[in-house]
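One protein chain omitted, others in place.
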Amino acid sequence: MISGYIEGIIILICVNSIAAMGVSLLTGFTGIFTLGHAGYMAIGAYTAAILSVRHDVPWFVAVIAGGVLAMALAYLIGVPTLKLMGDYFAIASIGLGETIRLILENWQSFTRGARGFPGVTNFTTLPVAASFFLGMLILMRFLINGNYGRAFKACRDDYIAASLLGFKTAHYRVLSLTISGFYCGIAGALLAGFLTYLQPVMFDMNKSTELTAVVVFGGLGSLSGSIIGTAVIGMVTEVFRPISQYRMLIYGATMVLIMVVRPEGIMGQHEIGPRLIRSIFSRKPRNEVDGAHG
Amino acid sequence: METLIQQIINGFSLGSVYALIAVGYSLVYSILLFSNFAHGGFLVIGGYICYYTLAAVGNNIWVASLLAFLGAGVSAVLVERGAYKPIRERTNVTLYLLIASMGMSIVIENIFVVTVGGRFRALPPVIPMTPVSVFGLATTSAFDILSLIMAMIFLIGLQVFLSTTKWGLAIRAASYDLKTAGLMGVNVNKLISIVFFVAGLLAAVGGIFLSVRYTLYPQLGLITIKAFVAAVIGGLGSLPGAVVGSLILGLAEMLTAGFISSQMRDIVVFGMLVLTLLWRPTGLFGKHISEKV
Partner (left out) sequence: MADPILSLDNLNKHFGGVHAVKDFTFQMERGELAGLIGPNGAGKTTVFNLITGVYSPDSGSIKFKGEEISARKTYEVISRGVARTFQNLRLFPRSTALENVMTARQQHFRYNFFEAVTHAGRWSGNEKKIRETSLELLDRVGLLPVAEQAAGTLPYGHQRRLEIARALALQPELLLLDEPAAGMNPEEVQDLNGLIRNIHQDFDLTTLVIEHHMEVIMEICPRIACMNFGEKIAEGDPDYIQKHHEILKAYLGEEVEEC
């Protein structure tokens, strides 16, 4: 059917999309900007790897455990740091992401540090990746389209107004971070099962930046946009792999260009669906408010 | 005891270099209220200009430095005009500037990777490294003392610029409220360019010293993240804070390296960042802005 190479790209896109969904919830829908979510992926990845390789835990349990552990850490971190407003939480997230990576790198006895952790079974096949992707997408979509989604968006758009509508904004912010931690943890665990080999440097600030960048590219407040953004970056990475030096240059230049030319991203705040198609084909004026917030 | 004094001097030396970078960084933050992650790029530009000029004009550090300062300053202005100005004119969402600055940082780093290659380059020994004895208690190198002195000279120079010149006054006014400064007749775009030029220049000074200390390579700019942590500890937007934070950070790093282990250095740095944010997010000297309901 499809070649192993293409299959690999699709798996990677599915797995990275799961992480992107998590960041999308936090940044796009709750308005909390993060630069350290690769840390949660790292926790999920190493948890799944260590459990499955050293303790013979079945892979599915190991993956869930990875997600849960990342989620627990996100919660513990979230409670004290989400009080920080504006840029300060983003700065804290940098510190935390880097700290997690440095701990993984230096705790040689446990993680084998920078040498890398090999030997994970290749449990992330295409059906596995696709199933996780679809399942978690549906859960996220349901969440965002209901009462919780409206609460998150209220906290994003005007947290004072939100509190004056009776919302415990601190609670929703922590919840959003916790869920995003879970998603990134699962993605990291699945990544371990795909690459079969882990190194802390895979989860450095570049990875964190990439996660946030794809969400911004796709459009803050658009779940489908985040997935499209992930797919585009995933494919561009592959296309430019032969000239990987230039790849990074182009990647950085693209980031700058998008911010200058179309900061609201590919999808703005629209989702793929009947409403979008209707609005493309209708002749009514677009109801688009400037995607800027904050 | 000797190690302690040794590490304290090393700490101040490293901290003073961080201070040059952190101050430029905080200066930009105080005006535009965003963290310019491309700041490290200016540092690297300064380093490479210095390196190639030294090779070209035969180890004249003064000429090389001057060119590096100008080059980095001008690059900073170009980056601002080309990438940041269009964004800040459209929207006041600092998130977009932040992401653009990240992209810019990647671009600058990789321009060097693609053109001159990523290998480590040692600068010719134009800055003396001879050991110097300090009060007979410890030895340090002339380099450390020189970097400390140069940092102080530039920082004092900056202070003089800010407190006595017309543009210095404008910058201080703008750091309270950019919009109002503009309404008072300050040419805001020109002011921002001047600020970026100064920030680039200071970064270049730091870059030259760091290149000598650590050798020169495209990713050297990543060290800016430590200056960034220093700026946060001192209080984002506060220049004295940036200096104090840098010295504290330099000391902490060197004391950790000397008495615990070299690997723990970075963990201590980020640990201090997290602690600062949990305990006192506005840092030692930062200002707190609250929103009107």
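Letters A and B mark the chains as written, and numbering starts fresh at 1 in each.
We adopt the following convention: contacts are C-beta pairs under 8 Å (C-beta built on N, C-alpha and C of every residue); 3 or more make two chains touch, one makes a residue touch a chain.
Predicted, not measured: the structure shown is a model, and the values here were computed from it.
Contact with the undisplayed chain is limited, among A:A161, A:V201, A:V239 or A:I277, to A:A161. Checked against the full complex, the one of A:G221, A:G234 or A:G265 touching the unshown chain is A:G221.
Contact with the chain that does not appear here is found for just one residue of A:I100, A:L143, A:L177 or A:I233, A:L143.
On the side of chain A, the interface with the absent chain consists of residues 139, 142-143, 146-148, 150-151, 153-154, 157-158, 160-161, 163-169, 221, 269, 287-291, 293, using the contact rule stated above.
As a working rule, only the chains that are shown with their structure count from here on.
With centres taken as mean Cα positions, chain B sits 31 Å from chain A. Interface residues of chain B facing chain A in the complex, by the touch rule stated above, are 34-35, 83, 86-87, 90-100, 102-107, 109-111, 113-114, 225, 228-229, 232, 236, 263-264, 266-267, 270-271, 273-274, 277-278, 281, 291, 293. Chain A makes touch with chain B in their complex at residues 33, 80-81, 84, 87-88, 90-92, 94-96, 98-99, 102-103, 106, 160, 205, 209, 212-213, 216, 245-246, 248-249, 251-257, 259-260, 263, 290, 292-294.
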